[in-house]
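Below is the structure I would like to discuss, written out as structure tokens.
With one protein chain withheld, the remaining protein chains of the complex are depicted in position.
The block that comes next holds chain A.
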Amino acid sequence: MAGNLQHPFQCVQFIERQSSGLQDLLVASAGSRVYSYAVGNGQRLAVWPQNVESVNNESTGSTGPESSSDSQAPPEKKRKVSSENEQNEHSKSATESSDKSQPSVTWSTVPLLVPSSDGRHLVALTGEDKTIRVLKVAEDGTLEQISARSMPKRPSSIVLAGDDSTILSADKFGDVYSLPLIPSDNPARIQRNLRQAKVSAPVASNLTVHTKRNLASLEQQKKYLEQNGSQEKPGPDFEHQLLLGHVSLLTDLAFVSLQSESSNNKRSYVLTADKDEHIRVSRGPPQSHVIENYCLGHNSFVSSLCIPQWAPEFLVSGGGDGYLIVWKWLEGRIIERVSILDETSENKEVAVRGIWAASLSESADPSKVSNVILVAIDGSSKLLSYALEADGTLKSHSPIQVSGNVLSVSSMDRNGMILVSIDSVREAGSTQTWRTNPASAQTLVEAFGVKPETGGLQWEPITEGMASSINAQGTSSVPATISEKQKQEMNESLYNLGNLRKRGFGDDD
């Protein structure tokens, strides 16, 4: 596949299945597709959507235009190879899909992948159509869509809660919804959505508006309603519930259960981060309207939350202000603030792309584990590595240098390995400049393990095996003839954290 640039993996996730007697999987999204690989030898097991050949040329060719014009744009010429398959999928879903007989995929990216902890399901968010798709992960690693639910606003973060039974989705409108992982067969139990409460008549009356202009427009409204009837957009017609909301754009979401000190029960919490510097700690459903506290301390947007499984009382957060903050989140207390600014670089506008917690077993002695916090900066080829000490402070290790911008990280704890997905399309350190001369074999992922050593933690690359196998199999190609505008759109969709910075102000200031 040399010559053409290939879609990088936007999201990689490890699916642990060994405890249920199955092979562990790695799932990764690139372009409009999701791939599954066998952990170990890295052999590709499946591609979703399945109609690889037919979609291949189309989806890559239309990545650009689709991202700009949504699914409304006149579709390019498409062969109806996949229609049967698609309709099958849609008939199973509870969404209004009757009008969607479009044969090809309606998205060009899959920004989020969230596996269930039992490894049987994978929740995928598809980009432009804002649709949460639940895929069934078969024993052999193949993926099959079992439901598609189109959300009212684009979700920015998704987690699974309550023993995998519930999807929590935080969106760009500031709301968090919960939906069952598997929609119940009985669609009658649809929660009413307050925000889309029925309004069939204008709420204003000549008691409440007085100016000539307002009265005239009220008259217009009434006339319009008489002629056309209420033209409200109906809310989603699947079972869902509004849990909480910020009046801001939500960037990340975390769900955590803690053993309560006073009782034997576990208490669950939902943490939400927004563009306006807030981290909110709410109780888990069904009491998500009870806010326990706020973690305030970031000076710019918050983009990532990470609560390590091995130390759930701590939260590591990052955003646009050049700091990581470690919190004792239940008290809203800052333990430590750690600068992530590169002293040598002039760029002070860094944004944290992701924070991951890994607990890696040593290959020689599985009882020895290294607990690490990994931090990726948007548009940087350095993956920062820290140890989280028992008192909650971060101890910096030497960072991991990879060959391109870090996009996503997945840790395979028991294998003592992390897999880093690399942007092989753009130059390292740039979110805009495309590589001109693609190497013969593109690097999509790089694997690293912990070097057994005394003292500070050292990483060493694992070149053989899984990573090289995944790289060799490649992903779909980005067409060579893609226009500058399309490139721009692809950059935007992959690197959008910069938009969270406050630049424009309200026009009344």
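The rule is simple: contacts are C-beta pairs under 8 Å (C-beta built on N, C-alpha and C of every residue); 3 or more make two chains touch, one makes a residue touch a chain; residues count from 1.
The definition used in the following text is that contacts and distances are computed from a predicted model.
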{"item": "Among \"tRNA (guanine-N(7)-)-methyltransferase\", \"NEDD8-conjugating protein ubc12\", \"SART-1 protein\" or \"AP complex subunit sigma\", UniProt-listed name of the chain not shown", "value": "\"tRNA (guanine-N(7)-)-methyltransferase\""}
{"item": "Residue among A:R154, A:H278 or A:K328 touching the omitted chain", "value": "A:H278"}
{"item": "Chain not shown: contacting residue from A:N293, A:S396 or A:S469", "value": "A:N293"}
{"item": "Residues of chain A (touch criterion as defined above) contacting the omitted chain", "value": "173-175, 191-192, 194-197, 199, 202-205, 207-208, 210, 232, 241-242, 244-248, 260, 263, 265, 267, 276-278, 280, 282-283, 285-291, 293-294, 296-297, 299, 502, 504-506, 508-509"}
